[in-house]
Structures are given as C-alpha cells and as structure tokens.
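A single protein chain has been removed from this complex, and every other one stays in its place.
To keep things simple, chains are lettered A, B and C as they appear, and every chain counts its residues starting from 1.
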Amino acid sequence: MAPIFTESADRLLRVVIAALLLLAAGAAGLASWIFHPRQTEVGYTPVQPVPYSHKLHAGDLGMDCRYCHTSVETAAMAAVPSTETCMNCHQRVRSESLALAPVRESYATGKPIPWVRVHRLPDFVFFNHSAHLAAGVSCVSCHGRADQMIEVKAVEPLNMAWCLDCHRNPAARIRPREYVTRLGWRPDRDPLELGRGLVAANNIAPPVNCSGCHR
Amino acid sequence: MNGPGRIHGAAGQFDSPESLLAAARALAGDGYTRMDAFTPFPVHGLDKALGLSRSPLGYVVFGAGLAGAALALLLQWWTGAVDYPLVIGGKPLFAFEFSIPITFELTVLLASFAAVGGMLAANGLPRLSHPVFSSELFRRVTDDGFVLLIESRDPKFDAAACRERLASLGAVRTEVVEERAA
Amino acid sequence: MKTGRQYWRSLEQLAGTPRFQEWLRREFPQGAPELAGQGSRRRMLRLMAASLGLAGLTACRRPVENILPSSRGSEAIVPGVPNWYATSMTVGGLSFGLLVESHDGRPTKIEGNPRHPSSLGATTAHAQAAVLSLYDPDRSTRVLRQGRAASWDGFEAFAAQHFAAARVGDGARIRFLSETACSPSLEAVRRHALTRFPGARWIEYEPLNQDQALAGSEIAYGAPHVVRFHFDKADMVVSLDHDFLGLDALSLGWIRQFSRRRTADSPREPMNRLYAVESRFSMTGAAADHRLRLRPSEVRRFGEDLARALGALEGPAPSPNRFLDALARDLKASRGRSLVLAGPRQPAEVHALAHLLNQALGNTGVTVTCSRAPRDDARLQIRSLQSLAAELAAGQVETLVVLGGNPAFTAPADMGFQGLMRKARYNVRLGLEEDETSAGAEWHLPEAHFLESWGDGRALDGTASIQQPLIEPLYGGRTVAEVVAVISGYKDRRAYDIVRNHWLAGWPVRDAEKNWRRALHDGVVSGSSFPEARPAADASRVAAALQSNPASPVAEGLEIAFTPGWATWDGRYANNGWLQEAPDPMTRLTWDNAALVSPATASRLGLATGDLVRLSRGRHEVAAPVLVQPGHADDCVSVPLGYGRAMCGRVGRNVGFNAFLLRTTDALWSAAGLELRRTGRTARLALTQNHHNMEGRPLILAATLEEYRKDPKFVAHSKPHLEPFSLHKEPSYDRGNQWGMAIDLSACVGCNACVLACQAENNIPIVGKQQVLRGRQMHWIRVDRYYQGSPEDPGAAVQPVTCQQCENAPCENVCPVAATTHSPEGLNDMAYNRCVGTRYCSNNCPYKVRRFNFLDFHKGLSEAGKMVFNPDVTVRMRGVMEKCTYCVQRIEEKKIKARREGRRAIGDGEIQTACQQACPAGAIVFGDINDPASRVAGLRNHNRGYGLLEELNTKPRTTYLARLRNPNPELA
Partner (left out) sequence: MSGINGALILGKPALGDITAAVSGIVERKPPRAWYVAFGISAALTLVLGAMLAHLVTTGVGVWGNNQPVGWAWDITNFVFWIGIGHAGTLISAILFLLRQRWRTSINRAAEAMTLFAVMCAGIFPLFHVGRPWRAYWLLPFPNADLAMWPNFRSPLLWDVFAVSTYATVSALFWYVGLIPDLATLRDRASTRIRQVVYGVLSLGWRGSARHWRHYEMAYLLLAGLSTPLVISVHSIVSFDFAVSVIPGWHTTIFPPYFVAGAIFSGFAMVVTLMILARRVYRLENLVTMKHLDNMCKVMLATGMIVGYAYAVEFFTAFFSGNPYERFVFVNRAVGPYAWAVWIMFTCNVIVPQVFWLKRARNCIPLMFVVSILINVGMWFERFVIIVTSLHRDYLPSSWGYFRPTPVDILTFAGSIGLFLTLFLLFVRFLPMIAMAEVKGVVAGGKTHGEAKA
C-alpha cells in the first residue's frame, strides 16, 4: 500500500524549516539595520534655497562659525543668521550675483529665507549648544568638517546611543575652549591625554541620567 | 538504511502487549540483535527485551538548564551594572535577590527546549517517510496493533525464517517489509 | 507606522500641524469653533518665526523642515532665550505688578514683580492663568456693528460724525460706563472726555467692589479713605467676615506679612493670633486660631458688641459671651499691636465700627494706615448705576458707551440692565468677549488683553506701575483709553502715546526719559504711592450712622450670601480652563459653583451634596446644586457669583449656575428671605477630593504654640521612631548639588497659586469636567485640605503635595522599562519618551502624585493654543505618565548658565521652582540640601521638619514643617 510521504517530502520539510528560520532572523536583522539613524540620518543633504557654501565662507575665507551662528555660545540654539547678517557683506560683495537673489529679496520684503533643517533632534531632547561649547566640545564632533562642505550634510546619527558614547567618556572629544570653532584643529600631543587633563581641570561630568536631556 | 538490500525486515503483528513482549524475549533468546517493536503506547520491559539502554536525555536537559541560569544572571548583571548603570529606587545596580525570578524562568525555558529538541533529535524526527509506513501491518500500530520487526540488518536475518518464527511465537499476521526506492 | 507617527506628532505640539477642530470638540462640549483671524496669526508668526521654525519636528520618515530666521535680526530676541518684561495687571480697580517671561515673542509665564508692593514677587492664581486668557481663541476677535462684521476704520468714521459737537452738543445724552479705573493715564483721557462733553456722565460699576469700605471710612472719617493693613505689626488679628487671605486679598503683601508671623521662627516676630468671624468657611477661617460661624447679618451685631465691650462705643455692655469676652481681653492686652478688619461684603457700618475699634485699640497709624481715596467723587457705584438705569428707562440716554466689564451680566437682577441698554439708541461696547453686554449693541469693539496693550494702574497704596505689552494685539483689540480718545478726540490716539506722554508730562523734562525707562524696567513708578493720611474716627458720627440705619433684626428662615466665584471672580475668567479646573481651595470643587450650606441646615432641609435645589428671592430664582460645607454658618446659603455665563466662550459657557440672577439692588451681598425648594433632581459635582478626614494618620503634624514652646521637638516625639533596615547599602547623595524642598504648613494658606503656576510652567493639560469626575485631573501639585473636629464647626488644614522625590522611590523599582530613574542630584527623573504607560509607578506611589495621560489631552491645539506652551518642557502625549520634576528645566538652565560663567557653585535661591516663585506666603523653599548654609537645609533640620510618610523609608526630598496654631488658652 502507498505511504503518505516519499523521501522527497522529508527533504522538502527540512528546506522549509531552514528557510523559515533564516527568514525570521534575516528580517529582524535587516529591519534593525535599515531603520538605524546611521542609515536614516547620516548623509542627509537637502537642497537649500540659497546655494550657500560653508566651504567657501568658513573654510576658504576662514570666517568663524560664530560670525553667523551668534548665539551658539550663549544659548541652547545656535541661531541661524538673519538675512541682515548676510547682507552685511553682500550689499557690497557679489551684490549682483544671481545666486543671492533670494537673499536680497528676503532683505527687501522682510520674508525669511526658508532654510532647510539638516541636523534635527526629537523635541523631547533638550540639547544646549552653549553647554557643550563651554565644556570644550567642538562643532566638528557633531557637525563634521562643515568648513569643507559645499552643501551641509549630516555626518553623525545623533541618536541616544551616539550621544551617550561621548557623555560616558568625554575626554576623547574635549579640547581647549578657544579651539572649539577651529574645526581643523589638531592638538600637538595625544588628544586623549589632553582631553583627560581638561576633563579633570574643569571637572567636566556630562549627565548620563534622563533629565540631563529629557525634561 | 542498508543500501542494496530491498528488504527492510520481517514484521509480525501481535494482539496484546504481553504476547509481543514474550515474542521479543524469545527472539532475543534466538540471538536476534536487530529488532524493533511498534506499539500504540509504551510497553513495560520492551527496552530490556530489545536490549535498549536508558535514554541519556537527562544530562542534556541539565546542561541546558545551567546554561539558561548563567545566561540570565549574565544578562541582568551586564545590562544593569555594566552597560547602562542607573540608580533605581535606591537599589543596587545588580543584586541576586531581584535576579532570582528571571534566572529561574530562563533555566526552565532552555531546559524544556532541550528536552523536546533532544527527544526529536534522538528519534530522528521529524521524518515523514519510512519503510514501515508502506506496510499494512503498521497501520494498526497507532490504533491497537503490536508489531515486532526483525530488521534485515540483523546478521541472522532470513525473511522466510523470521516470518515463520514470528508466526510460531503467536503473531496473528506476518509480513516482509520492503525498502522503497526513493 | 501609523501609531509611530502619532507618537511623534503629539509630542511636537509646538510646531505640529494644527488640529484645532478636534481639540475643540474634545475640550469644549459646545463645538462650532471659529479660528483666530488669519491676519492676526500672520502678525504673530512674524514675531515667533524663529521659535516656530526652530521648535523642530521629529518623525519616522524625515519631513522637510524649514528654519525661518527673522529677516531683520533683533538684539532683543535670541532664539530660544526667554526675555523678561515688567508689566501690571488690573483687577477691580487695583493693579498688581508682574514680570512676564517671553519666549521668542510669546509671553508664556507670569511671575510677580518683587519691586511691586502688592505682589512682592508673588502672584495670585488668577494672574498665573492670564496667559491662557491671552491666547483664548474665544476672545472677541472682530469689530461688529449690529452683529455684522465691521472694522475699526468704520468705527472711527462713525465716531467722528456721531460725537461731533454739532450733533451731541455738550453730550448731555452721552453716558460712559466702565469698570473701576485706577489708571492715571486713563484718568487724563476721562477728564478730557468730560470737558469735551460737559453734559455727559461717566459711571463706574464693578460687581465686586470696595464700596462698603469706602462708605465705611466716610462714616468714620468724614471722607472716603483707602485703608492699608500692616499684618507684620499685628499680634492680634480680628477679621469681621474679611477673607483677607483668600479672595478678598487686595494685596499679596497681606498674605506674605501674615504668614511670616505664623512661623514663630524669629523672636522679633512673635506668632500672631487670628480670630475669624465669618459665614462661609474661607481660607482665612482655615488659618484662624479661633473661628466664629455667624450669618452675615449677625456680624454687625457682633462688631457692635465688641466695640461696646472695648468701650469704643457707648451703650450697655453686651451680655457675657465666652468668645467675645476672651477676644476683648486679648485685644485689650495687645493695644497698638492688634488689627480689626471688616470684609468688603459687610455694610458700611461694620467698616466704620472697625475703624472705631482700631482707633480705640491704638492701632490706627500702626497696624492700619489710611490715605485719601484717589477721587473724592467716589460714590457708591450701585447708586450711580441706579441713576443710569433710571435715565436709560426714561429714554434720556442716546449714546451709552460701555467700556470693558460685562454689566448686562453683572448688574443687579432687578435692574434688567440688558433690556435697559437697548433703550439707548446707540450702544458702543468695548469688551474682551462677545458676551451678554455685546448682544444688541450698536457697536461691539474687541478690547485688548493687558498683556498685549499699553496702560498703567495703581496698587492699593497708590504705587503706579506701567502696563507694557509683550505681544502685538492678537485679535486687533484696543484699550479703553484708545477708544475714549477716539470718541473725545484726545490728542494721542495710540495707547503707547497716551500712557507715555501722560507720564512724561508729569516729570521734569531732563530726566523724564530716564524716569520712563526706569519705570518700565522696574515695573513701578518710584515715589508714586499715596501720601499717608491721619484722620480721626468720630465715634459720635459712627454711633449716629448706627442709629439712623439700625441693624435688621435677625430674620427667621434662610439668609443668602454672595461670594466671588473662585475660578471666575465676577465672571470675567469664566472661559479660562486652567482656573475652571483648579479646585476651589476649600470645597475642592471644579468646573462648577454650588450653593453652600452647613451640615445642620442640610439635614434640617433634607439636603445632600449634589441635590439640585431652586433658590428664590421674590420673583428672582435660579436652580443650583447643593454642596454641604462643614463649618458653614447655619441657616445661611453662600452662592459664588460669576458662573453660569450663557454668552461666553466654549470653556465657560453654562458652567455652574448664575447667582447674579438672585442679586438685587437691595441685597448686593447678603439678605434674608431666601426660599429653598428641592427639585428631587441631582447634579454631578466634579470634586477633586472626596475624603476630608485624615483618618488619624500623621500627615499634617500640628501643635499649639504652647505645646511647641514646651516641647520644641514635638515632631520627633510624635513620630514613631524606626530604624529603617535595608538589605543593601543605599546609594549616598553626599556630593554635588542635592536638590530638596521644604514646605511650611504654618505659612501655607492654600491659595492654589502654586497649582496654577505649575500648570503654566509645565504645560499641564486641561482635562475637562467629565475627566475630573473620572478622577483624571493632571495637576502636578495639589493642595490637600483636611477637616478636623466636628462636622458642624471643624478646623481645616491644608498641605501642598507634589512629587516628594524620594531617594528610595517606590515608583522607580516597579517601572519595567526604567522610564523613571534617579539622578545623581537626587531627582526622581521621569523620561516621558521612554514611558510605555503601565501606570505601575502611579499605583506604587504612596503620595499619588503621578499623573497619567489617559487620553490625548493636548490633541490638536490652535496656533494660538500652542503659543502658551513653555518650550523648555516636553508636551506629553497620550499614554505616558508625568509628574513634578522640581522644575528640572529651571535647574538645568541655571546649571548651564553657571558653567558658562565658569562658576561651579549655584547660589542659594538662584533656582526657584514655579510653585515657590508664585507662593504669596513664601511657604515653599527649594534649594541644595547638601549645602548646610542653604535655607532648605536649615528648614529640613528644623525642629518642625518632617517627611510625609517617612516611616515607609522612602526618604523624601521634600519635607514639611509642622503646622503651628496659636489658640487663646481661655478658649482652648
């Protein structure tokens, strides 16, 4: 009499079981990889209404970050400059440039320039620029070499785990306060040992408890 | 099983566990070594009659249990005291007391997996196709049939002789089980 | 993804897409909203461009977000950094100095101005809630002519020809009706208008006014005087139906001074003793050492007896009375250090008696001083209103200009004022809302909120302060002065010019500008207080007055007493959700007013809390729910005014019953002959506290001054001594800042200012009556009120309770996702964004101070609705737990500031929590308990210091100071 299954059925069964297991594992891994900020955030380079080049201004012309981002040392937000700030120079420099038309228009009409946000934190996170600068964390730690970017691009995931890395061992990212806006700055000795010194000297103790960032 | 031989073995069906047991003992006396019995429920003494040793599953399960416990303690200690130490309710970062429940649960969980997994592995299950499934006799095993099989691997094996011997031991029906080419 | 998006979205109210309609449907039963005018919104946007843009969005997928820096940079506004401006708020003809925090052009938080005599840095609950009214989308947003949309230009054109001299002549048929004004600049405009229209008359009417006090002083001194109390100098205080710690407080200085004298901490300031004679159980009664329950009509007799007992008044000595005699002896014993006050709801005669008593006791000039009333023509407002009514009835008024207020709602019921107004051909009405008074007006003009307009005002002692706006009028409102300026053709038209020029004119030219700057900066005009007057009270005149107007014999039956509405005042705050949801300090009632009766009266009439009854006097009647109020005077029903507004915004519409319907010209404050009939129906009252007995638990520890003197360590002795045992070494908090709070139960008067301050600071949502009924109110700090003693005549004690920041926090252990953990500075952190909402922490909190977002209480706010949020605090979403954090945003801000300035140490008192800052009594102290020099450390180790439920070994960071009472041994 005929049995229900042949040996091929067994082979099929094994294949199916193996496939299911692989699929489950794979899906989980893939999802967690795809939706990690390293994928979703880093590399975001929106097109700005004005083709403003940080490379030109901060890099080649060597303007200090704080010329435009005035409140970075005193406030939580590193203010995006008002059109006036641009016009301080551009009333004379390149006053006819086509690229600057939106700036001139904004200056004339008083309508703000709709810059597109690049670095963004969830709004239950209360990041304070002044606190970080005061501690000696350079712009470069979070924004990368903006002075080499023609278009500003997100270079760090800015997720909690990433923040904690630095909050747990600040020494690696601390530098003397006067150099925080010198993106290219390299210490003359071992940066880690320098950092340790500064951390000890200014007793820098970044919070790792919740209310340090969430209020 | 053994490749060329087209015969898997000779089987005889008995109508009660007792007669099966008796037959098994007799055949063992005859010096048959490669036998197996098929019953609707476990029959006392068969293992001995067929010369089967005690199942080693216990050790596997014990090991798995220990692993579970270790894993649990490691998890709770590392996450709480090493990876992200947070002061919670004035309690220590890691303490044996509050680790007990989860440690126990993981112990049981892994041990149980080992017990079931081990059993299936030891029995070579799942295995959907098997020569005996093509035999009429075996249809009744999961109902009320008690079947004794002398495998062709047995050095003393001789299909005809085995059938007679089984019949003589009170098998109501006997049959030669064929290997089926895949 | 769906839920995920929701998750992010509701956390980002500050910049999320507007979902106003939904919000309204949930928040306001009435629905059918109308959005703030597009135009006004655009105006706001210019101011808040940066903040809106920078507020930031978050989502699973990345939406394009814009940053909109204002085109013209401004030195003043640094994005994200709040600015502070001094201004002032005027209520009932008195102004309170305020400091207002402005975030990127949005006023978000109000504090008291420490330089201002009437606020001393503190605020009332009503002041705290003013920001919400500012952004109230139901405020009047448009000019209306005969109910149809019109414009200011239209009105100006109308005014130009309507008020032309050729037409109105001397203006004999023009009448102005305003609220009690205390604004010097408006006074100037007023005088101009009255010279421009010599025939016109200007009537001031305020339903809750100080008429009786003025009239009383006129009886005693021959001329109306404003009285100032100096509680700091008074050892013995007698209140004749004066709730001077509650709704009758005309200056927060009163509470501050009184409370300072309750702590018995400084030998220079011995503890005072308070005798309260009152009908309704008020906060003053709760603070009193001795309280006498009398019906309003009986207070006068008590006053007379007291006056006679002290020989201030001729006449037979009163029949012996334990309370009276003891009181009299006490007062005699402390001549010149006592103080007798008569409440605004008592007739002029009682005020006169108070003056007489103070003089007889040598208090005048010491604990009580006077100054001449700002205007001599100060008459009883009700009289002038009556004459206006008569003129209206007689059709002698062609044009009635109603400036602010809501007379149609607040005028005595027997006047039928709403109907009378129609008798004037032209009705011009300036108001904050389109309300009862606007109905049928020829012109309705939107009034500007005080936070968006220029003005000025005078405090009780005459100190003037400038009212400067923090934002452009959201809905194009204008001020009273501006409108009168238009009508009368005043030289200046814009409020700014009117105010500024008025003040500059008064100063020598060379330092005028300097003075102006200083006035704006300080919030007070230096040296502007009234000069002190030293009139002598004339006993004979008082006696005569008492003769001519004998006290009505104590009538049979029920007496009715009108009181200000806790949340609504005279109805003006009816549409303020924060106030409506803040429980009445004594009854704990929210979203309602109720007819208060004593337990005895209730059982006599077979009434229970929640019964719906019909109250009637003559042809005036109203249906009201009953609330049985322990300690209330018998045979007397207190009804809070200002509720039951029919034409009002969506929040306040038909909330409670309208007690004004019972208030008649002859019975403005109280009257006999109240009929009370049961309807058999009941109403559900949303009480936030349903159990009023401490069940003998050591929650509020208290002792009399004597006991305290005998045993300064009575707290330690009254507490079970226990050695808390722990399986493990508990973490030590001996390094760095260790935050703690101390609350002095002797000082706290339970005014609820802290509750509102916290709500404003921490973006606490309004949940609405239905949710309060379900027990889901969200206040992070609450003021518990317990009764002790017999239900008939109990004592009451209050206790503000908020997160105690336990070092061994039970809530933390049980959170499965570690959403609430402990900070190294001893804070019980709550990470809203980590919370999954098991509510286990709340269950396991012995203090029940955690609050859960059972529903999306912030759902879809309007642009305006969002503007009130404090950007330094997360707006919590549905499904997460929240609680007091000691205002951690303020702590972090100050810590970062200190770091920036290279400091390590944070000065004591540098960080103030919102509740502490608002507290008029100064009962709350916050600071670093690790710094032995800090005030809080001192109070923590104070003899009276103890931790609530500390026997649970929760190690609370908030400690309390036991309550002291100072009863008269004779009456003990």
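What we mean here is this: a residue touches a chain if its C-beta (ideal position, glycine included) is under 8 Å from a C-beta of that chain, and two chains touch if they have at least 3 such contacts.
Here the structure is a predicted model, which is why all the values come from computation and not from measurement.
**Q** Tell me which of A:L13, A:M63 or A:V116 is the one touching the absent chain.
**A** Of the listed residues, the one touching the omitted chain is A:L13.
**Q** Thinking of the whole complex, not just what is shown, which of C:V801, C:L861 or C:C919 touches the missing chain?
**A** C:V801
**Q** Have a look at B:A10, B:L27, B:A69 or B:V141 and name the one touching the chain we're not showing.
**A** Counting the whole complex, the residue in contact with the absent chain is B:V141.
**Q** Give the residue, chosen from B:D36, B:E164 or B:E178, that touches the chain omitted from the document.
**A** Touches the omitted chain: B:D36.
**Q** Determine and list the chain C residues touching the chain excluded from the picture.
**A** Within chain C, the residues touching the omitted chain are 3-4, 7, 689-697, 699, 771, 774-777, 782, 784-786, 799, 801, 810, 812-818, 834-840, 842-844, 846-848, 850-856, 878-881, 949, 952, 954.
**Q** What chain A residues would touch the chain not displayed?
**A** Interface residues of chain A facing the absent chain: 4-5, 10, 13, 32, 36-37, 159-161, 164.
**Q** If the hidden chain were put back, which residues of chain B would touch it?
**A** The missing chain touches chain B at positions 16-17, 36-47, 50, 52, 54-55, 57-58, 61, 75-76, 79-80, 83-84, 88-89, 91, 98-99, 101-102, 104-106, 108-109, 111-113, 115-116, 118-120, 122-123, 125-130, 132-133, 138-144.
Definition applied: only the chains that are shown with their structure count from here on.
**Q** Measuring between mean CA coordinates, which chain is farthest from chain B?
**A** The most remote chain is C.
**Q** Please work out which of A-C and B-C is bridged by more C-beta pairs in contact, and write that pair.
**A** If we tally the C-beta pairs in contact for A-C and B-C, the bigger total goes to A-C.
**Q** Just the number, please: Cα centre separation of chain A and chain B in whole Å.
**A** Each chain reduced to its C-alpha mean, chain A and chain B end up 59 Å apart.
**Q** Cα centroid separation between chain A and chain C, in whole Å?
**A** Averaging C-alpha atoms per chain gives centres 46 Å apart.
**Q** How far is the middle of chain B from the middle of chain C, if each middle is the mean of its Cα atoms, in Å?
**A** Roughly 81 Å, centre to centre.
**Q** Two or more other chains touching the same residue: where does that happen in chain C?
**A** Residues 821-822, 824.
**Q** Mind pulling the chain B residues that touch 2 or more other chains?
**A** 86
**Q** Once bound in the complex, which stretches of chain C touch chain A?
**A** Spelled out, the residues of chain C in touch with chain A are 8, 11-12, 14-15, 49-50, 53-58, 60, 62, 64-74, 78-81, 819-824, 827, 829-834, 872-874, 885, 888-889, 892, 896, 899-900, 904.
**Q** Could you please specify the touching residues of chain B with respect to chain C in the complex?
**A** Spelled out, the residues of chain B in touch with chain C are 86-92, 95, 97.
**Q** Per the contact definition, I'd like the list of chain C residues that touch chain B in the complex.
**A** 726-731, 807-813, 815, 818, 821-822, 824, 955
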